[in-house]
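Every protein chain of the complex appears in place save one, which is left out.
In order of appearance the chains are A and B, and numbering begins at 1 in each one.
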Amino acid sequence: MNYTTKKIIKKIIFHVFILAICMLMIYPILYMFFGSFKTQQDIFQNPTSLFPEKWHFKNYVNGWKGFGGTTFSTFFKNSIFITIIAVFGQVASSAVIAYGFARCRFKGKTIWFSIMIITMLMPQQVLIIPQYIMFNSFGWVNTWLPLIMPGFFGYPFFIFLVYQFIRRLPEELDESAYIDGCSKYTIFFRIVLPLIKPALITSMIFATYWKWDDFFGPMIYLTDIKKYTISVALKMFTDPAAQSDWGAAYAMACLSLAPVVIIFFTFQKYLVEGISTTGLKG
Amino acid sequence: MRYKRSESSVLKNKKQCSSSLRRRIYNENIVGYVFIAPFIIGFLVFTVYPLLSSLYLSFTKFSGLGTPEWIGLLNYKRMFFLDPRYIKSLKVTFVYVFIYVPLRLTFALIVAMLFKAGGRIIAAYRTMFYLPSVIGGSVAVAVVWRQLWGYDGVINRFLISIGLMEEQFSFIGSKETALMTIIILAIWQFGSPMLVFIAGLKDIPMSLYEAATVDGANGWKKFWKITMPCLTPIIFFNLVNQLISGFMAFTQAFIITRGGPNDATMLYVVYLYEKSFTTFQMGYGSAMAWVLIVIVSILTAILFSTQNKWVYYGNE
Partner (left out) sequence: MKKWISLVIVAVMVLSLAACGTSGSSNQQTPKDVDGETSATVGSNDGAPYDTKAELRMIWWGSQTRHDYTQAAINVFQDAYPNITITPEFTAWDAYWEKLAAMSASKNLPDILQHDYKYITQYTNNNLIIDLFPYVESGVIDLSDCPESTWAGGIVKDKLVGINLGMNTASVMIDAEMFEKAGIPIPEDTWTIAEYNEICDKLLAKKDELGIDFADQSGKNAFNEQMQFAFREKGMWFYNQDGSESFGWDKETGKQIIVELLKREKENIEKKRTAPLAVRDENDVNGPESGLIVKGKTAINTANWSNQAKALTNAAGKNFVLVALPSETTTKMQYIKPSQFLSVSSNSQYPEQAAFFISEFTNNIDMNKELKGERGVPISDVVREALASSFEEDSIDKAVFEFVGRMAPIANQIWRPEPNANGAIIVLYHNMLKSVVDDGMSPEEAFENFYAQAMVEFEMAK
């Protein structure tokens, strides 16, 4: 066997192996996808078979018609609007704050940083009531503001993420720019920001998915069905004590996955393009 | 490892003045506060009140509906001296965290290394490995997970058909195996640390690898001498973050087992939720939340203190 055939065989084994694992990884998603074409009886009587007995497309029609006259087009529009604005706010503000923590020396920095970490440690479940009281006093209940506004003041997870990426950059970068007469602000916008693009894109992908998937916030603060998001609407198909339309629930869950997957697929290439080829040239 | 030293030959001649320079650059109290101002404002406006009121509630008896009644430290005393289920949930949570964090990070790193390159096929693989993470706590994942691991599930049938098991067995409903299925679910959704690793890998300069190749280093050596050290800030981030999210884990255990069977999957936050909302002990739940904050703060502080031993930043 010569070198190239060995290499090819190795490659084939690698791909077969990876494909097998891929199947394991996406099995539940396939299950949900094919489940969306099953009838209610098919779902429960043949729970272990992946494919529908007979293809049944009505779940999509039943699901899309929504609840009491409000269709899924409303929920999609709402979710898209909220997600775009909130993601922009979270990522932009977090980058600014992270730079402050990573590259400025000021009194009280450690205290503020510790406070930021502590805010990540609070279980949301015990904050529901106080937060509602607060937003109610702002007059924000039944608006999208409680879902959008807090993000504009930084999101600890992203602050910490971007902070770590900035700290990996050589400080000489800042120093040389400073000597060239740049202010801190220009350094941030002109030099640091382009270099932390991977961190920003990562944050953006996470933020999109988390906002899109967030159930608790919209569930608690929104009361008008015309303002509901996808995540809330999806839960409204099923009720543990009554009859639930599982086929419709699967169908809409599949549709709601699409935007998140598209975002991931589109933006991941910015993450990997040039890995190990360009890199950072001090 | 300090790669930028070799990179920044331009800056080398400026080194001598750098200490006085640094003082001038970084002694900028105002600039610092301008940058972190959004966080401070947001903290004061949105976070302080809910945080403090939950702290206050932890010293009260509060059903979640009526008026809180001050009872001092009683909630905290109950937790440690009166409530065996609390102690059990603490144990379950520690087991969960110490199995889940290392496994999840290892998987994420391996997959990130495998799929760091460009190319369409690899991009498709990457997306497939990330997909489980975006279906999060949806209805479907809970149902599917139960149908995989349940009494009549796919895994059961498979194990019986290859003769590894004789009788049908419910992995989810048995207290010996229930926590394992929850941990597997959490590991299966390793997409977020993977993505962070991929982003981190991108930043490592190619020239370092080129230099190492010239020196005759093989792939393994390159991994340990270049990739790993350059990646330490990212590993550190993932470690801290997974530790926190491990202690906060709620959704998986809640949607699949509700803490059962026999409290075998009663994670800390699931128990806190049960106390706060199904037995109307919001005060007790708040006290549990604050104990959790203290525990995780201490563990996080320990992690931060080990940083200068193994994490390499760009300022050294």
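Following the convention adopted for this analysis, a contact is a pair of C-beta atoms (placed from the backbone, for glycine too) under 8 Å apart; a residue touches a chain by one contact, two chains touch by 3 or more.
Note that this is a predicted model, so its numbers are computed, not measured.
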For the chain not depicted, the shown chains it touches: A, B
Touching residue (missing chain; options B:Leu65, B:Leu164 or B:Val214): B:Leu65
Given A:Phe44, A:Phe81 or A:Tyr185, the one touching the chain that is not displayed: A:Phe44
Touch with the omitted chain, as defined above, among A:Asn136, A:Thr186 or A:Thr266: A:Asn136
Missing-chain contacts mapped onto chain A: 40-41, 43-45, 47, 62, 67-69, 110-111, 114-115, 118, 128-133, 136-137, 141, 215-216, 219-220, 223-225, 232, 235-246, 248
Hidden partner chain, residues of chain B it touches: 48-49, 51-53, 55-57, 63-68, 78, 82-85, 143, 146, 150-152, 168-170, 172-175, 256-263, 274, 277-281, 284, 294, 297-298, 301-302, 304-305
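Note that only the chains that are shown with their structure count from here on.
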Averaged-CA centre spacing for the pair chain B and chain A, given as whole angstrom: 15
Chain B-facing residues of chain A, complex: 15, 18, 21-22, 25-29, 31-32, 35, 47-48, 93, 96-97, 99-101, 103-107, 109, 112, 115-123, 125-127, 129-131, 133-134, 149-150, 152-154, 157, 159-161, 164-165, 167-172, 174-176, 178-179, 184-185, 188, 198-199, 201-202, 205-206, 209, 213, 215, 234-235, 237-238, 246, 249-250, 253, 257, 260-261, 264-265, 268-269, 271-282
Complex contacts: residues of chain B adjacent to chain A: 4, 7-8, 10-11, 14, 18, 21-22, 25-36, 38-43, 45-47, 49-51, 53-54, 57, 64, 114-118, 121, 123, 125-141, 143-145, 147-148, 152-154, 157, 188, 192, 195-196, 198-209, 230, 233-234, 236-237, 240-241, 244, 247-248, 250, 269, 272-273, 276-277, 282, 285-286, 289, 292-293, 296-297, 300, 313-315
